[in-house]
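A single protein chain has been omitted from the complex, and every remaining protein chain is retained in its original position.
Letters A and B mark the chains in the order given here, with residues in each chain numbered from 1 onward.
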Amino acid sequence: MAIVNLALKSLWNRRLTASLTLVAISLSVVLLLGVEKLRNESRQSFANTISGTDLIVGARSGSTQLLLYSVFRIGNATNNISWKSYQELSSHSRVKWSIPISLGDSHRGFRVMGTTAGYFKYFRYQQKRLLSFAEGQPFNTLYEAVLGADVAKELGYTLAQNIVIGHGAGAISLVRHDDKPFSVVGILNKTGTPVDRTIHVSLQAIEAIHIDWRGGTKLPGFSISAERAAAMQLQPKSITAFMLGLNSRLSTFQVLRQINQYKQEPLLAIIPGVALQELWDMIGFAEKALLAISVFVVLVGLTGMVTVILTSLNERRREMAILRSVGARPVHIFGLILGEAVTLTLIGSGLGLLLLYGLMFFAQPLIETQFGLFINIGWPSAHEFQLLAAVIISGVLVSIVPAYRAYRYSLADGMSIRI
Amino acid sequence: MQQTETVIDLQQLRFRWCDNQPWTIDIDSLQIKQGERVFIKGPSGSGKTTLLNLLAGVLTPRQGHCRILGQQLAQMKASQRDAFRADHIGFVFQQFNLLPYLSVIDNVTLALQFSSRRRDRVTHPEQEAVRLLDQLDMAEPQLLAQPVAELSVGQQQRVAVARALIGNPEILIADEPTSSLDADRREAFISLLRQECEQCHSTLIFVSHDQSLQQYFDRSIDLREINGAALSQSFSEAAQ
Partner (left out) sequence: MLRKRLYKYSLLTVVSVVLASHLNTTLMNQAMAAGPAAKANEKANEKASEQAKELDWSDLVPADWQPEKLFQGISLEGIEDDDPRAKVYLEKMQKIWAEAPVVTKLDGKLVKIPGYVVPLEDDGTKVTEFLLVPYHGACIHEPPPPANQTVYVKTGTAEAKIRKMFDTVWVTGIMQLEKIDRELATSGYTINAIKVEPFE
């Protein structure tokens, strides 16, 4: 233990350089563990966004694009699906349930989605979980809205409050539908998916909002009041996409095929599990590259530490000679240098871990807002501990280099103190 | 311990670094008895450093033997020699004796970290350190609290003496301990050193090139006279 004490005191004496080394190591550990954690959490979050849905159908585009806008509310559809096609396809004998959705509007930065009451009955996420209400119930009459958990929280909305919905999806709506306010009738529980950041209204409501709009602009002198719109008993004319649940998942291929070959309109049907996997595979290369880079960064950090210790060895030869004179063996000198390096590695890794958690607390809400991904901050996983252990072991191994150097010096120098 | 026990016994001691070089050390015979205070005069080049390393067990003789306290150092393993040195010999060097990252007291007790024998002799290491430092006029609290790098050379040397003597090793070897001190401080230092060695019953071996210090010691040995290698070297130098 004498050597450990000496190592610690020696480090404290040179705490300026030691802390710089610590910063290097801890930052590299943050990168490594952060990448790993992000990777796993994103994977989890991705997989949780949709469950129990057999097919998603949209106007013909790329499958990734369809997945992104229909499930993640990222991006936009290039075209719509006619209501007639939806009705025909959803009444197929192999279909058990269907949920049509209509996207394109926004309210203060949150997307507005038109759908049917069936959404709350059939939509599942995270291994077949159903949506649940914290307060209230699904929409019933025309001007009613159901809010996702984050919408209510961030905008401070409560039940029975009135909100106004704008056209287009920007955060600031330059043109508004002032004359048709909606009443909040339900607030959903948090799901950790893009549902939390969505405002749900009926498909008819979307039609009512746009009744006096053509080509994206409100026609001056042509406005229809809220009551009159309600009286018109509007039916949806087109939707953005729809989700299907089949009686048996074995029909998936047949129904998919039929939809893709539908004569009336160019449509695209995707299997969510497959589309998610494809998306993940695309990102997969990037995440592997990121992991490789982080590993290199850790090595750079450790090399920096070794360099610092090696360069300081020359001026510590006197110190080693003193130790030899009081009876320290060359192996003690080895242990001293090794002890210093290992201490730096351990503390650096520990600091890195703490820093990582600090960053995660800070970044979690930001990531959720920007990407719709919910990063769960929990105890480090076994794999993360393994990575940490690998960093520490690497630190110990590279520390052998300067320690051995010191050993050889002390062997050669003996007690001869060179000035 | 007998008064007349031989602590250092060198016989036919020869050492050189490489086989194709002349001997660096070539001493026929040298005995030093317990309690003696010996002045070894050795300018640089006389083999002084090598001799000290041999006495410390850092180097082993090529020929002949070197007995310290009756033990043949050459027959021990390297680790045993290191332990032996820790147990029985205290060192004071010319300067920079102390570890900058230890406190004054920790520097003194450092000697006990590597010697169980000396550690056993001291029941309360820190108290003993303070006691020794007190005898060397170094026990003032503010001095003890100061970082060693801020002490004067004289103060540092005195701390080194305390370290060399804590736990009562049998031998104290001082290599040019006064060469960095002011001329008027040297006498005081040496008398302090003698005093302490007498208290601890240690044998004092004082190596220096400064002939004027010879007077303070019982016995004086000129390394150039006993070291055949130095002799032949100076002959060859004179011849050139």
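Criterion: a residue touches a chain if its C-beta (ideal position, glycine included) is under 8 Å from a C-beta of that chain, and two chains touch if they have at least 3 such contacts.
The model shown is predicted, which means the values in this text are computed figures rather than measured ones.
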Partners of the unshown chain among those that are drawn: A
Which of A:Gln44, A:Ser312, A:Gln364 or A:Ser394 contacts the chain that the document leaves out: A:Gln44
Sole contact to the chain not displayed, among A:Thr116, A:Ser251, A:Ser294 or A:Ser399: A:Ser251
Which of A:Thr17, A:Asn80 or A:Gln277 contacts the chain that the document leaves out: A:Gln277
Per the touch definition above, residue among A:Asn5, A:Thr78 or A:Gln264 touching the missing chain: A:Asn5
Residue numbers in chain A that touch the chain omitted from display: 1, 4-5, 8-9, 12, 40, 43-48, 51-52, 54, 93-94, 96, 127-128, 247-254, 256-257, 271-274, 276-278, 281, 343, 346-347, 349-350, 379-382, 385-386, 388-389, 392
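One rule holds in what follows: only the chains that are shown with their structure count from here on.
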Whole-Å gap separating chain A and chain B, where each centre is the average of the chain's CA atoms: 68
Complex interface listing, chain B residues touching chain A: 49, 52-53, 56, 58-59, 78-79, 82-83, 85-87, 91, 93-102, 106, 110-111, 113-115, 163
Interfacial residue positions of chain A with respect to chain B in the complex: 2, 6, 9-10, 12-14, 318-319, 322-332, 414-417, 419
